[in-house]
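Below, a portion of the complex is reproduced, with chain positions unchanged.
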Amino acid sequence: VDVGFVGLGGMGSAMASRLIAAGHRVLVWNRSQDAVDKLRAAGAEAVKNPLDAFQADVALTMLASDEIIEDVIVKPGVLKSARPGLIHLVTATISVDYAKTLETIHKEAGVAYVGAPVLGRPDVAAKGELNILAAGNADDIAWVKPVLDAIGRKTWVVGTEPHLANVAKLAANFAIVSAIETMAEAFAFCERQDVAPETIAEILTGTLFAAPAYKTYSAAILERKYEAGFKLALGLKDVRLMLAASEKAGAPLPIASIVRDNFVDAIAHGEGDKDWSAVARVAFRRAALAKD
Amino acid sequence: VDVGFVGLGGMGSAMASRLIAAGHRVLVWNRSQDAVDKLRAAGAEAVKNPLDAFQADVALTMLASDEIIEDVIVKPGVLKSARPGLIHLVTATISVDYAKTLETIHKEAGVAYVGAPVLGRPDVAAKGELNILAAGNADDIAWVKPVLDAIGRKTWVVGTEPHLANVAKLAANFAIVSAIETMAEAFAFCERQDVAPETIAEILTGTLFAAPAYKTYSAAILERKYEAGFKLALGLKDVRLMLAASEKAGAPLPIASIVRDNFVDAIAHGEGDKDWSAVARVAFRRAALAKD
């Protein structure tokens, strides 16, 4: 399958590499050139604009926000001039509302649209072990299966309307930030009472919480390794998308509200460029536990 | 090892059965007689008061609250007349403050005290697969190892002061109620947006949240099987203990505060006798999702 690939940040580059390794022809475009050069060295072909990437069988976009998709794909009319029959895979975390807008825009342009946000960070993407949450026409999803299989360990089909994949993605991210906040509060609670956070982390991840989310993030928090896998300031964007969807949907999300306030607190303290697990510092700070 | 066993509720009975099955001599006492009779049929010996149970090598108490331990063990002077050399295992979820009081009382009475609250519900206890959080003198913990091994799959040593086990236990229960609340909010969020809760539950427990806490409680919530494994009203007691410890310790617990308010809401709606996972109904109710 020929794949046009637009958006080569940390996640995009890792995913594109997997596609090349799986033997697909990959046509890449990115706003800045560095990432393009690296992928060409790995076997990709550079194209000179997003529209050229949309002349393949499948176009995969990994663009960071609603606004960037609007600017790079929609406004320049890329969809209207896409190769007939092309399937567009939108893998970024976008708002549910904008995903619905994209449904309309694709329908009008006659382009197939599959929502395919992914769970996992760049290191997971590099190993091809992402979990993909896909929604769209069943035949379309079946057709892009080789592409999805190259980048993910498993594809979870959420429904037939593309925006449903974004609902699921926001719910999953909500569970993650809630787990981070839970660990942060629990660790501060323990530390103030002379139980080492390491001890409670070992117990939780050795018993009822023996799950990747708890293992990954308890390690990050305990080692204070807050180099950005996923930047806190971007994480706040995701929390904002959850809250916006919650509002439209009519479903309160009290834990997301707590997390939002803590992200705001963290950013006010200059931690916006750290990994989003650094929001844990808020719980430590509030318990007057000085942390470097 | 001869074990005196005081407190034969659902958890206590299951644990005592395991001790009998492991070949220990077990001397049981309980406030009401039914549970005693069942265990006698399984091989236990009934004793006529708690003091007699404290003439064994080890006394294990599984009593539901600070107040009951005070009334059944402390006030009647059981500790002062315990067999010299006896080790007292306190397995219930009690307050950190009261655990500290018990440290003093045991020291004065010259009785060894090991804090040993357990993670797991009656069905887990019946299989001897509890996780035991133990704290106390290392030699004492080593000495009671055969007893702990008979009831648990693993003993996690938290520290040398018994009350530290209760700190860890409250932290673990905090993580559990937070996970329940998280799933409840996420499920309501999804259902209001036409993603089935079953779908998001399958994704979470198949990926980043592939852990017993999420599997057990997502199943309970989705099947609306709220028969009490652990009663919601008792769960509120545990949340209250977390908040009391948080206050003394100087560590805010915002998620526990949310959960507290939801437990209050659930009890106001007549759900106090259901399993504590029924607190999920609050999130559904707030999202105007009618649930039987």
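The letters A and B name the chains in turn, as written, and every chain counts its residues from 1.
Here, a residue touches a chain if its C-beta (ideal position, glycine included) is under 8 Å from a C-beta of that chain, and two chains touch if they have at least 3 such contacts.
Bear in mind the structure is a predicted one, so any value in this text is a computation, not a measurement.
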Please give the number of copies in the complete assembly; 2 of them are in place here. 4
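Convention: only the chains that are shown with their structure count from here on.
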Per the centroid of Cα atoms for each chain, what is the distance between chain A and chain B, given in Å? 38
Sites on chain A touched by chain B in the complex: 96, 119, 131, 133, 154, 156, 158-159, 161, 164, 167-168, 170-172, 174-176, 178-179, 181-183, 185-186, 188-195, 199-200, 202-204, 206-214, 242, 245-246, 249-256, 258, 283, 286-288
